[in-house]
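Got a structure for you, written out below as structure tokens; questions coming shortly.
Then we have chain A:
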Amino acid sequence: MRYDEIFAAMLKRAKELLADGTVNRVIGWKRGEFSYDVTPAVFETPEELDAGFVYDAFCGANVSKYLIRESEKPGRILCFLKPCDSFSFNQLLTEHRIRRENVYAVGIPCEGMADVKRIRAAGIDGITGIREEGERFIVSTLYGEESMDRREALAERCLCCKSKRHPVFDELIGDEGEDAPDDARFAEVARLETMTAEERFDFWRGELSRCIRCNACRNVCPACTCENCVFDNPASGISQKAAADSFEESMYHIIRAFHVAGRCTDCGECSRVCPENIPLHLLNRKFIKDIDELYGAYRAGDKADARNPLVNFTEGDAEARIVHERGKA
Partner candidate 1 sequence: MNDLKDRVLRMSGSAVVKCMRCGKCSATCPSYDEMEYHPHEFVYIVERGDVEKLLSSESLYKCLTCFACVERCPRGVEPAKVVEAVRLVAERQQGGNRLKPDEIPALCDPDLPGQAIATAFRKYAK
Partner candidate 2 sequence: MKYLPLAGLNAFLERAAQSRKVYVPVDEEPGKSSYRLWTPGTVVSRGLNTTRSAKDFFFPQTENLAGFRIEDKKIRVLDPRRETEDFAVFGVRACDAASFGILDKVFLSEPEDTYYKNRREHGLILTMTCRRPAETCFCSVFGIDAANPGGDVSFTDDGSGWYVEAHTEKGSAFLSGMEELLEDRDPSGAEEARNKTREIMARLPLAGLKTDAFGGGKTKALFDRPEWAELSEACVGCGTCTFVCPTCQCYDIRDFDTGREIRRFRCWDSCMYSDFTKMAGGNPRLTQKERFRQRFMHKLVYFPENNDGEFGCVGCGRCLRSCPIHMNIVKVMKRLGEDDHEQ
């Protein structure tokens, strides 16, 4: 389905569900200044929907985390979930973070989400408008019109999409999609694994040293929903407001990845929002790959009552020395 067709169906359904009283609010995406800067927003009336609601290739933001707060409010809220978002939503249900009865979930198809950073990386700047024409994006800029291959503009997570399927929904727009094979998704992790320890160290130091500890990755992450994060809690003994040195840079990212291990749905939001373009998803994906390889394939958010692999075990699990015994590095 094309985005304009999906959007038309979403708008129609949102109005119907508001009108028949199934829901009293709609969470979706709101148009911005430049066609790429949409903001998640809650709409309460058909007029508000008409004025600002949008769904297109720039609606990458995962709205599932907002439902923690929204589902506590009176009435039911309609949410539109892309496949990625629905995995996150389901994981949050597993962790009892969302009141399911207060949410009406409509699964929507996703044809891949563009990342404006990738358009800029292609040397296109001064972007004032973007439209899709078949497999190309036509970008109008202050300095003339440019065009680029749609795929070139897609976010990394969409280039190796994990699934077009919605593990949870009340209804669907369009046909249900399928899981994608995982090989492409782990290729970059596998490449890093084949490097020597020195190379890996240099790679990660290079990446993590750019971290400014703005917490965007954490705060946008649908798995990071702690009432009070250990890094904000002075009583935890590890709270930090800024990384004072390279150790603290690593510490933050190791602990964050560990805390979401087995719960991360690989929605890729952490990497999308990083102002320093640190490939944070490669940390989370490493845990996913390890878990799959060591404890059997597991997908956080696939089943609502699943036990995550870190709170589970089998008697025959590999010993930690398996890490030491891996190919020489």
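As a convention for this text, a contact is a pair of C-beta atoms (placed from the backbone, for glycine too) under 8 Å apart; a residue touches a chain by one contact, two chains touch by 3 or more; residues count from 1.
The candidates came about this way: all candidates are chains of the complex that A comes from, given by their letters.
Note that this is a predicted model, so its numbers are computed, not measured.
Participant: Which of the candidates 1 or 2 touches chain A in this complex?
Facilitator: Spelled out: of the options 1 or 2, chain A touches 2.
Participant: Which bits of chain A are touching candidate 2 when the two form their complex?
Facilitator: For this pair, the touching residues of chain A are 32-34, 37-42, 61, 65-66, 117, 120-123, 125-128, 141-143, 210, 212-216, 218-220, 232, 241-244, 269, 272-273, 275-277.
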